[in-house]
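Can you keep this structure in mind? I'll have questions shortly.
One chain of protein is taken out of this complex; the other chains stay put.
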Amino acid sequence: MAIDTAVPPGEDPAPFQEEVSDPRRRDFINIAAVAWIGVGAGVVVLPLVNQMNPSADVLAQSTTEIDISKIEPGQAIKTTFRKQPLFVRNLTPKEISEADAVAVSSLRDPQTLEERTKTGKKNWLITLGVCTHLGCVPLGAGEGENKGPFGGYFCPCHGSAYDTAGRIRQGPAPRNLEVPQYTFNSDTVVTVG
Amino acid sequence: MSFPWAKHYEPKVPLMRWLDEKLPLPRLVYNAIGAGYPVPRNLNYFWNFGVLAGMALVIQIVTGVVLAMHYAANGGVAFGSVESIMRDVNAGWFLRYAHANGASMFLAVVYIHIGRGLYYGSYKAPREMVWLLGVVIFLLMMATAFMGYVLPWGQMSFWGAQVITGFFSAIPVVGDTVRIWLLGGFAPDNAALNRFFSLHYLLPFVIAGVIILHIWALHIPGSSNPTGVEVKSEQDTVPFHPYYTAKDGVGVGVFLLVFACLMFFAPNLLGHPDNYIEANPLSTPAHIVPEWYFLPFYAILKSFTADFFLPAKLWGVLAMFGSILLLFFLPWLDSSPVRSANFRPKLRIFLGILLLDVLLLGYVGGAEANARNVILGQIATAYYFAHFLIILPWVARSERPRPMPNSIMEAVLNKQEGTSITHSAATA
């Protein structure tokens, strides 16, 4: 919209030349007004976009405390963290040695079990239960579920197989199961998030 | 259709030329609200309110769509979901206050727009269709506003739904059946809340559609003007853009300023405290009133307290709907050939009384129903009907209009000289 062409064709702006030598200078105010309200409209868009971000009640639930005292070696539990499944697994010494036996350089997403657990708590593997391929929940945490060819987790959607350290070994998933931020409050309580 | 001297759209950029050939949307806009629409040069600020109403609708739709992302239309959680919008959703309080006060701004703007039409005779030939479509928009707005007010599921929401659906139970024989059908139950509950939400979401888009028809119908004869004299030559008009886009810019600024003061500094001024109490089907608030924009109609409803052939309740409902529906007949009730009340000395006085009358009805609608207020309401209601159905037709016949300018340009020039009779009339 050419708002700065305020003088319509056919109208002679000449009588006004005396007041302002350059008519363009007067049109500055038109541009300023349009620009100013344009900036205002831009600012109003921010809350309209921001309202779709997680609300305060959703963010407030972003830490979860988990009691791990009842998980025996070889068992795992499925709990939730930020409305996503979370696997907490107490690895047996055999599972730990299986994980350590793998040459890290041969992995798609090279990581050692140490890097994926806390110092001195190598048996506690805490990962999100979200397959890094397209977000299905892998099997293997529940009692009697298919743990896949590498004894860890197996995603039934597209056949990704994870080992006992939750690392991707076979199938389409690009990365290891994600390890969320967590801290041990005590030997039996973990805070995730 | 437009005036022969209307400018024609000539796309300069190749892309626009290509677009114009395939889909003449730029041409449509150019001819509707661009330089291709010649508008009388003497429009005053009352002519801003059409654009402002359109803008208010856009604000309502944008904030409403966004609020619907967080609102839950279920009796058990609706009130809580509104509170979570106010407390937890990012900028939620801003969006909700904008929407709630935006409704008031929208109705206020539309009332001024209607008042402009009444004063300047915008409903008269050849613009009857513009007026009729306008009344349809107004009815749709009232329905939308009412259903929107039910959604927060506070006490006023609930009892408003109860009372308004109660109107339909006044219909003889089938009334109760109709009411139960409307509510989907015997009292407002989930079923009613859900259908009101669905329709509250739908109707604004219907309104937008009717607005397009309203503008289309307007563009056939072109805009009216404060003198009511038809456009005769190119001298009488200026292109909509940039002249009226610039003038509307001022109107938009003032509108937004008032809106901002209301929603940021007194967001609950026009609301009712009882609506911050969750709906309770077992307890009616001591004093139930609709939102301010319905108060005059509520006063009309309350004024019919005596049975006469029909029960008082039915009279009240008939009169309340009648008070709006009679607007459909306005173009034919007022047969005066003069449009603008500036040149109709008698009508001006009666329109002044009508304005005070409607304000009085508004007061009575919101006030306690004691004897004094009921009496005031009954007198005011009688004037309302008498004005449109008796006074307007007879004044049109008996009144001697004042001399009118020959053309819009003449009126403008007279006004600039400050000597003409039109001057005192236009600024009074």
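Every chain is named by a letter (A and B) in the order it is written, and numbering of its residues begins at 1.
Note that a residue touches a chain if its C-beta (ideal position, glycine included) is under 8 Å from a C-beta of that chain, and two chains touch if they have at least 3 such contacts.
Assume contacts and distances are computed from a predicted model.
When the unshown chain is looked up in UniProt, the name that turns up among "Phenylacetate-CoA oxygenase subunit PaaI", "NADH-quinone oxidoreductase subunit H", "Cytochrome c1" or "ATP-binding cassette domain-containing protein" is "Cytochrome c1". Within the entire complex, contacts from the absent chain reach the displayed chains A, B.
Touching the missing chain, out of B:112, B:246 or B:288, is residue B:246. Considering the whole complex, the residue from B:41, B:219, B:348 or B:402 that touches the absent chain is B:41.
Residue positions on chain A in contact with the hidden chain: 3, 6-7, 11, 13, 15-16, 26-27, 29-30, 32-34, 36-37, 40, 56-57, 60-61, in rising order. Seen from chain B, the chain kept out of the figure touches residues 41-43, 80, 83-84, 86-87, 93-94, 97, 238, 242-243, 246-247, 249-250, 252-254, 256-257, 260-261, 263-265, 267-268, 273-274, 276-278, 286, 303-306, 308, 312, 315, 319, 322, 329, 332-333, 335, 370-372, 374-375, 378-379, 381-382, 385-386, 388-390, 393-394, 397, 409, 412-413, 416.
The rule is simple: only the chains that are shown with their structure count from here on.
Work out the mean CA point of chain A and of chain B, and you get 47 Å between them. Across the interface of their complex, chain A is touched by residues 34-35, 62, 66, 69-70, 84, 87-92, 94-95, 238-239, 241-242, 245-246, 249, 252-253 of chain B. Within the complex, the chain A residues that touch chain B are 1-3, 5-6, 8, 30, 33, 37, 46-48, 50-53, 55-58.
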